[in-house]
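A single protein chain has been omitted from the complex, and every remaining protein chain is retained in its original position.
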């Protein structure tokens, strides 16, 4: 365990020669830790001569932030948006949320190309498990999410006949028992 | 006098009320030095289902005989959050911190009810003031955090045998609040909420000792003294700032000295706080599996692990 444990209020270094990363704050020209956890120092290069000091939270991410990849389940759809209930944070759901967060995927955020021709009914159905990124904190009611990348989209889906489906292309799921294909915006499996 | 035959009469010879031996042979006196704090027991992570939790206890002095009243303090704190605001709450750019302090009904000499009374709400407000200065709320928009404190055993308000009067204005409240501040700070750090520093609570009092002189004592146990004035501070050591101050009584001319002593008491409590938080963080970090260790970039690098799709 090479990294040192720092506590909130511990000085980390002068702010002139260090960049504050998540888990730190500046006070009176000096960098201080704001979490209790291991300290990490990023590597320096010619373009970034100052290292970034980060303190990691031992419990992981707590609430969705802009840029976090999340996993959620679709709860409602309508022609302009789909309602998502965020259940876990992290690309493979590393941190399960104690309470689910409501989120919205708007029609223009489902795909990266031809966004005005997207049909929400052909991208998501209620009950699909979706991987998305948070693009904004949104309004009082929900976060805003987007699936406009190859590896984002539906990860698990159940067919109309009630069987689990497998992905076959970027926009189709196949129900192996019945052979039926259904349209979704599929996440690229890695 | 003739016996009254219509009623059941008392014994003819008269009665004498029973005389009980008094339990307290002598009221408890402070055995510690004036600048010595009681030993504190502090442990975090006691409630696994909550985001953060801590337990604070001032164990009774083992040297006193079991029959004399000993004051001790047992406080538990759980922190729930940060979690999303309820649907119809207005947008809040900062973390919405709510505190809830409750004495258990069996916590004090006279039983308290299940509903919070005004003194408990007042304690909750003091605690909220102390904690709001420490938490960096702007990093948690649209979220709320609840700090729930239960006092399992509280401090007596005055010397044993004295009529304690109104429960709300007693001196024991200050010591309880100091404990609440320290335990809430440990629980909040345990929950992973950003804080500028660890905040600890300390109390100092001006008391009349045996020779009826006025001395300053740190960490007073109100059952052991006749208190004249007392002061509580919530102190941030790395910034040398006070987030909450509560002073009662007539301090005479030495108010500055009383505040200094309270800060000193808070510093003593902070050493225990630092130990406890450090131990629990080290245990947590050691238990983290290697892939979860922080990499130097904010997003995780490498191949993202996919969720297994059946079929």
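Chains: A and B, in written order; residue numbering restarts at 1 for each.
The definition used in the following text is that a residue touches a chain if its C-beta (ideal position, glycine included) is under 8 Å from a C-beta of that chain, and two chains touch if they have at least 3 such contacts.
As a working rule, contacts and distances are computed from a predicted model.
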{"item": "Protein that the absent chain corresponds to, by UniProt name, given \"Ribosomal RNA-processing protein 42\", \"Electron transfer flavoprotein subunit alpha\", \"RNA polymerase Rpb4/RPC9 core domain-containing protein\" or \"Protein PBN1\"", "value": "\"Ribosomal RNA-processing protein 42\""}
{"item": "Contacting the left-out chain in the complete assembly, out of B:119, B:150 or B:267", "value": "B:119"}
{"item": "Among A:44, A:66, A:108 or A:178, residue touching the chain not depicted", "value": "A:66"}
{"item": "Chain B residues that touch the omitted chain in the full complex", "value": "17, 20, 22-24, 88-94, 96, 116, 118-119, 121-122, 125-126, 128-129, 132-134, 136-139, 158-163, 165-166, 168-169, 196-197, 231, 234, 236, 239-253, 255-256, 259-260, 263, 298"}
{"item": "Interface with the undisplayed chain - residues on chain A", "value": "15, 19-22, 24-27, 29, 65-67, 135-136, 140"}
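We take it that only the chains that are shown with their structure count from here on.
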{"item": "Centre-to-centre distance between chain B and chain A (centres being mean Cα positions), rounded to whole Å", "value": "38"}
{"item": "Residues on chain A engaged by chain B in the complex (per definition of touch)", "value": "1, 3, 5, 7-11, 21-23, 25, 27, 32, 34-38, 40-43, 52, 54, 56-60, 62-63, 67, 69, 71, 90-94, 98-99, 101-102, 129, 131, 137, 139-141, 151, 155-156, 164-167, 174, 176, 189-190"}
{"item": "Chain B to chain A touching residues, read off their complex", "value": "51, 82-85, 87-91, 136, 140-143, 189-192, 194-198, 236-239, 274, 277-278, 281-282, 284-286, 288, 292-300, 303-307, 309-311"}
